[in-house]
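Dropping the structure in here first, questions after.
For this view, one protein chain was removed and the others were kept in their places.
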Amino acid sequence: MLVVRLVERRDIDALIALAAQAVPRLTNLPEWREGLEARIESTRASLEREIATPGDEVYMFSLEDTVAGRLVGTATLRAQAGIGQAYYTYRRETMIHASPGLGLRQEVDVLSFSHEISTATQLCALAVAPEYRDDLEAVALLRRARLAFIKQHPQRFAHWCAVAFAGVLDARGRSPFWESVGRHFFDRDFAEINFHAGRRAKSFVAEMMPQLPLYEELLTPEAREVIGETHIAHRHARQAMLDEGFKPGRHIDIFDAGPVLTARAQRLRTVAESRGCTLAPREPGPDAPCALVARSGLDDFRVVAAPAVLDPDGGARLGASARRALEMESGERLLLVPPRSTVEAT
Amino acid sequence: MLVVRLVERRDIDALIALAAQAVPRLTNLPEWREGLEARIESTRASLEREIATPGDEVYMFSLEDTVAGRLVGTATLRAQAGIGQAYYTYRRETMIHASPGLGLRQEVDVLSFSHEISTATQLCALAVAPEYRDDLEAVALLRRARLAFIKQHPQRFAHWCAVAFAGVLDARGRSPFWESVGRHFFDRDFAEINFHAGRRAKSFVAEMMPQLPLYEELLTPEAREVIGETHIAHRHARQAMLDEGFKPGRHIDIFDAGPVLTARAQRLRTVAESRGCTLAPREPGPDAPCALVARSGLDDFRVVAAPAVLDPDGGARLGASARRALEMESGERLLLVPPRSTVEAT
Amino acid sequence: MIVRPIQLDDLDALQQMARETGVGFTSLPDNREFLREKIEHSMASFLDPRGEGAQLYFFVLEDDQASSAERIAGCCAIEARVGLSSPFYHYRLGRLAHSSPELGLHRLLETLFLSSDHTGDAEVCSLYLRPAWRGGSGLRSRLGTMISRVRWLFIAAQRERFPQRVLAEMRGRVDDQGASPFWKSLGSRFLPMDFGDADRLIGLGEKGFIGELMPKYPIYTAFLTQEARLSIGQVHDQTRPAIAMLAHEGLRWEGYIDIFDGGPTMEAYIDDVRGVRDSRRLVARVDPDASDREARASGFRPRWLVARDGAAKDFRAAWVSRAPREERLVLSLAEAQRLNVSNGDYLRVLEC
Partner (left out) sequence: MIVRPIQLDDLDALQQMARETGVGFTSLPDNREFLREKIEHSMASFLDPRGEGAQLYFFVLEDDQASSAERIAGCCAIEARVGLSSPFYHYRLGRLAHSSPELGLHRLLETLFLSSDHTGDAEVCSLYLRPAWRGGSGLRSRLGTMISRVRWLFIAAQRERFPQRVLAEMRGRVDDQGASPFWKSLGSRFLPMDFGDADRLIGLGEKGFIGELMPKYPIYTAFLTQEARLSIGQVHDQTRPAIAMLAHEGLRWEGYIDIFDGGPTMEAYIDDVRGVRDSRRLVARVDPDASDREARASGFRPRWLVARDGAAKDFRAAWVSRAPREERLVLSLAEAQRLNVSNGDYLRVLEC
């Protein structure tokens, strides 16, 4: 059975392997032991802290295959995308250049350096092992488990969330947007900059990247084509996030122009549709639909996807394997997200 | 009975009187015969046009007291705020200036010239005669009638709406924001500029106002205090629009820094909660709650607030006076917004 | 040959020159009404005793010996103060350091800022020598110098009519197809018209659309095409002699360029311009015995450009054959007549 839980120190080697296998390489998940160890330590420290409002906490999650006995995925929540180090995006804005005298009116698209996303809770660094990539349920579990965690601990998170997707690369793995924009400011390859951005404080971005608004008209046609477009490997993920309730917006990544989606946390389906209940002693029937089930808790938060039935009295029936995976006994509190089909479309 | 209908040519004198009595003076409703006549003509022309997507149409409405036999209010919809002439706002953005070397991090608020609101449908130029200003139902009827019109003719309007409220003026009627910002670029008083902006194409704004981002830090303390604040005479109106579903946002008026609220049209309560039905032959009972009732139609669109009951078969029962005011007979189509108390809070 | 203020009679000749110059010679559009107004503006400027506004001084080079109807050989002009009544824009090439101590990176980026810094400066412009008068030897070989430097002579003589600084705009580089790479890379992205139309509007004084349509935010030159970047501050091949002449006068390129073709704006403090600084004020000594033989010889290559140092409206400039001696310049009767000068009048003299 697949279970999502908070990261443990022993996960480190598996995480490095996941980082190395990510396609495309993730800025937020560099293959870099010290960095990943630091993120694990941050997670442990964040869990121990009393939190009234979100700050610089990080929560890294692991996806474990309890049958295979191995770690097969990871994903991270940053309580605030840009605390400590600013989280920058470009914001697309259309300006009108009009000359009443000449009877002319031009729409001019501009990219403005923006810090707006910094206050959002960031969903990032999601990666699964290659042999699980086609397992849509595994990926969905990992993706949604974070939202269940947000539902459980709202005071630890911002009222809105952001998630960025890698932008389009060309056949040679180069980012056309980087070649047209960033390249002028750093004479380095995209891959290298991405690596630096992942390892180091991103503040250097503020120092080197153009902070004045950029006219899209002046970028190369190849760069303009990929603005706001998602890397092919992430298109499913993007669609899933749109289904979850994220909205396409005006923000793009400053390096590769990949899209940044945002949503109010309470409007996300997993958050809006989940409800607290108690583990009932009985098992569900054989045809019970599959639900997302999270054990309530902080450090001991765990999530599985399993057949579940909600009793009229608020009790939730779960099968034995799910109980085992969640390490739960009857009467304990859990969070249940009923399967989609049973909920009206909003 | 109070009824809202589309403007007629014969309303012109009453409209001029309303414009003259508005407090504070409305940019969008100048006391200026040629301008108001032109708006009436635009409304008539807009109604005659076949519309597939919103363009430069204007729809001006009149609030008539059928008992007193006089026109006591007006309000306008612009299908797109900035078509033909750009609709500019300042957008508030926070930038981070951080120096890792010095361990410093500063939040810097910036006002960016923005054209983003231009594509929204604009609700503007709402004014009622002084003796009706305390009649909250009259004001609400006028305000919501426009939304019922949007519901009836969605193809004529944008998918989002914007409404601006006058900013704060000081005891001498001057705008502290104008004195700190606009004054440097036009050596004229706020009242005069407001008058020009209302009469002329607003394009001159683009030419004279600062288009480079402005640092809020550099404005006077008085100006900074009123950014995004509403003129006291409009605070009720603003609250009513928030209740309707408008969201406070980052945009402010470039002249007086009054707030610009926006919303997705379909999320507005009057739009979301209204439903089409047929006028039933029967009258409602004596204790029927008051609903907003609109006669379906374009040129003959009319709205009243009246006791109404919705029959299970989809028929709507209305009293005789409401039928008369709407000029409707049984079997005709209408749009009904049930009273708030009967609808669950969203 | 004399240089004198333009008159209404010269309208036909001026329009003929406007036709000959074509696109890119912004200040002389082929528009008769516009040209007539230009002449009238110039005539009023020369007549104005104080001349402290947006005056235009327009000169023609006339062959006073010509028997044919074609007497006008060229023209030139000075605008006393640009940008007073309608906006005047350049891009200014600047540099901005982008530096990251953490990454050990330190780069200097070039930027273009829209600027009206030159508002109120004088401009020398509209220099044109008709093809029939180009080349040759002797006096004919000096007509280009004459029509160009006569402006410094006028400015020196009428110094109080001019501000501190002067500029000259140079035509920018074009490619083999005659198109401006700078325009293609920048202007054409924002102005939905072709280069010629934009240029024509500027020539007609319709400059407001620049503020309305051109980019307001600074532009990093890195975003322009390489051809456009290489065109910044570079001149059209035909403009090389003109820019060399201005550089020799002491005008320099200080980073301002034309917003359409990227051509350089040459500029200087007026009092530093060689033609102004080196010009001298002398007394005319009209000598009826002085011979004109030398000046009439076919190989005569004149060196002394002279005009009366008096009221602007009486300005007439011509070559004289003798060098000044101390504070005096001896003129033959013919020379004095040509310059409309009497014995004892003050002259403004420049060795060219």
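Which chain is which? They are A, B and C, in the order written, and residues in each are numbered from 1.
The criterion applied here is as follows: a contact is a pair of C-beta atoms (placed from the backbone, for glycine too) under 8 Å apart; a residue touches a chain by one contact, two chains touch by 3 or more.
Keep in mind the model is a prediction, meaning the values are calculated, not measured.
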| item | value |
| --- | --- |
| Interface partners of the hidden chain - shown chains only, full complex considered | A, B, C |
| Contact residue for the chain not shown (choose from C:Q7, C:Q65 or C:S85) | C:S85 |
| Among A:Q21, A:T94, A:T119 or A:Q211, the residue in touch with the chain that has been omitted | A:Q211 |
| Omitted-chain contact residue, chosen from C:T119, C:S141 or C:Q238 | C:T119 |
| Which residue of C:R32, C:R95 or C:R240 touches the chain not shown here | C:R95 |
| For chain B, residues in touch with the removed chain | 97-102, 104, 106, 108, 110, 180, 184-186, 196, 200-201, 203-204, 207-210, 212-215, 217-219 |
| Interface with the unshown chain - residue positions in chain A | 100-101, 206-207, 211-212 |
| Absent chain, residues of chain C that touch it | 83, 85-89, 92, 94-101, 106, 108, 113-117, 119, 208, 211, 218, 252, 255, 269 |
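Please note the rule applied: only the chains that are shown with their structure count from here on.
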| item | value |
| --- | --- |
| Chain at maximum distance from chain A, centres defined as averaged CA atoms | C |
| Identifier of the chain whose CA centre is least distant from the whole-structure CA centre | B |
| Distance from the mean Cα position of chain C to that of chain A, given in whole angstrom | 63 |
| For chain B paired with chain C, centre-to-centre distance based on mean C-alpha positions, whole Å | 56 |
| Rounded Å distance between chain A and chain B, as computed from the means of their C-alpha atoms | 38 |
| Per-residue overlap in chain A, given as positions that touch at least 2 other chains | 97-98, 100, 201, 203 |
| Touching two or more other chains - residues of chain C | 102, 208, 212, 217 |
